[in-house]
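Apart from one protein chain that is not included, each protein chain of the complex appears where it belongs.
Here the chain labels run A and B in written order, and each chain numbers its own residues starting at 1.
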Amino acid sequence: MSSIPDVFPLRHILSASQFTREQIETIFAVTDQMRQARDKRQALDLLSGRVISLMFYEPSTRTSQSFQYAVTHLGARFVGSKNAGEFSSAAKGETVEDTVRTIASYDADLMVMRHKVLGSVAKAAEVSPIPIINAGDGPGEHPTQALLDLYTLLRLGADREETTLVLNGDLKYGRTVRSLCRIIIRYWHGAPCPIRLVLCAPDAFRMNNDILAELRRAEISFEETADMEGALRRADFFYQTRLQLERLTDEEEKRRANLVATDFRLDDRHLALMRPSASILHPLPRVNELSPELDADPRAKYLPYQTRNGMLVRMALLTMILRPDYVAQL
Amino acid sequence: MSSIPDVFPLRHILSASQFTREQIETIFAVTDQMRQARDKRQALDLLSGRVISLMFYEPSTRTSQSFQYAVTHLGARFVGSKNAGEFSSAAKGETVEDTVRTIASYDADLMVMRHKVLGSVAKAAEVSPIPIINAGDGPGEHPTQALLDLYTLLRLGADREETTLVLNGDLKYGRTVRSLCRIIIRYWHGAPCPIRLVLCAPDAFRMNNDILAELRRAEISFEETADMEGALRRADFFYQTRLQLERLTDEEEKRRANLVATDFRLDDRHLALMRPSASILHPLPRVNELSPELDADPRAKYLPYQTRNGMLVRMALLTMILRPDYVAQL
Partner (left out) sequence: MSSIPDVFPLRHILSASQFTREQIETIFAVTDQMRQARDKRQALDLLSGRVISLMFYEPSTRTSQSFQYAVTHLGARFVGSKNAGEFSSAAKGETVEDTVRTIASYDADLMVMRHKVLGSVAKAAEVSPIPIINAGDGPGEHPTQALLDLYTLLRLGADREETTLVLNGDLKYGRTVRSLCRIIIRYWHGAPCPIRLVLCAPDAFRMNNDILAELRRAEISFEETADMEGALRRADFFYQTRLQLERLTDEEEKRRANLVATDFRLDDRHLALMRPSASILHPLPRVNELSPELDADPRAKYLPYQTRNGMLVRMALLTMILRPDYVAQL
């Protein structure tokens, strides 16, 4: 007998907004199982014989390697293109649609795609004979990051009572905080959300209005502030964002971003202000907005806990897409 | 008992001109078996424990990935260098001869090599202790592409009766059409060839005289034309070529090449002119010489049929070189 509802199979993973609460709960239940197996270093040959295509048109170590380990730990193999945009048919002018149809003709079982152009992954999925997981499409979506962040919050107790989640820093360009807001909306859709959001950013890097409007419509409680210390004192979860300097082209914006990095930096002077039970999260990699001095504090959950969750969630997704029979047996 | 003649083992695959008809027939018989196994998603661990070196000194997704999947589906593993020219000992000045001898000393079982310099792969083969497959040496040979094209033609019925094969577009720089002519010559060497070639190109991009002379010597029937519509009406097989813009350095030539792309482009206006039984082929990747509007037409055989054949032919070659015992049992 299984407690996992029959809401599957999953196919393409394109957006943090595509999931129902039931689906997310199933993904996280499978993620828990992946953790148990990995913690015991137990071999999981669930995807033995399968081949996963990793097409990364944009540099990425974090996401790319996390998928590579996820694939490997499941007994599958990957064929990768780490800099697909530069050293590939793409340089000869090939569309993502042709690429995915070709790779599917080689019997890839699934493609993980990162692309710098918004919407490219969805375009590929439209013609794809095989499931596609969006590993980030430029300023657009990064659904597996949203899932791992929500999983981290929930497993650290975010749904047990009223909790304050501070999102701090560059909320304008930070793709992960935008996706996190959206998956929170999906997860508590039609139910009271125990999370109160504190969106803490300097004026030039406030969260965009589209997300604010979505939060309002979903009746998620939130407030905006630029008072980092005040936010810090109240935080149950303090989610620090990475400066997306590589997405800024304007020199004036870069200058202001550096100010964010200084003024909204988290370091050991802040530890005394934080609740003993609080958790510090960060999507990594970090630059200087999060001091390594914090790493030894027990409230630092970004490394290895949060990063490992990324791999485990990806293992769960791969399994659920390619082995719905396995999930059905749980 | 086996219908496969004893013409093996194969060793290096360097040129489309190296094969006898018997060898090609065997390669294609093994390719058929690979297709049957793959269509059933049947595990083929014929090369379990083997390690294949992929040395690509020139960017290539299509060929490189097709080999990677071929290796993986056979249960072997690959060690790859996707941009060998830039990030490797080659940058320190190493010769291909030293590279292949070194990789062989690591117990690679076979090397697949692409190089931008004509003749480099043959030079490596001269000193190589392990078999080498030429995956394209600049403007030179690309034998596995020739094999996959001939296999595609034959399995679509090109040898059943008199057929007209139109090669269209840039015939001067198109490496694949040159190789295809050569393997047709080899395959029907000493026998009547049922294929009549129509070489359709604007004057500046005509097939070079070397190939024309070889066709004449082999008594292969061919004609040259610049009338694409006329060719299209008669075609049983219409092989559209990709513009090799990356091989052109002269601006005037690039300008003319763009004209080819416009004037010799195949799009949905042409569908009504073509025979219902015709097949459209293309080596891919395409730029704009082949409209995606054609993809849904049942006569479009380039994707996924022709691309998949590329992987299957490569699986066959790897098996025949490394497992002659398996082939002998067929």
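The criterion applied here is as follows: a residue touches a chain if its C-beta (ideal position, glycine included) is under 8 Å from a C-beta of that chain, and two chains touch if they have at least 3 such contacts.
Model, not experiment: these values are computed from the prediction.
Shown as candidates are A:His12, A:His73 or A:Arg101; the residue that touches the absent chain is A:His73. The chain that is not drawn here is touched, among residues B:Arg21, B:Arg101 or B:Arg233, by B:Arg101. Where chain B meets the omitted chain, the residues involved are 49, 51, 53, 77, 79, 81, 84, 86-95, 97-99, 101-108, 129. Seen from chain A, the chain kept out of the figure touches residues 38, 41, 43, 59-62, 65-66, 68-69, 72-73, 82-83, 242, 245-246, 284-288, 292, 303-305, 307-308, 311.
The definition used in the following text is that only the chains that are shown with their structure count from here on.
One simple way to say how far apart two chains are is to compare their mean CA positions; for chain A and chain B this gives 41 Å.
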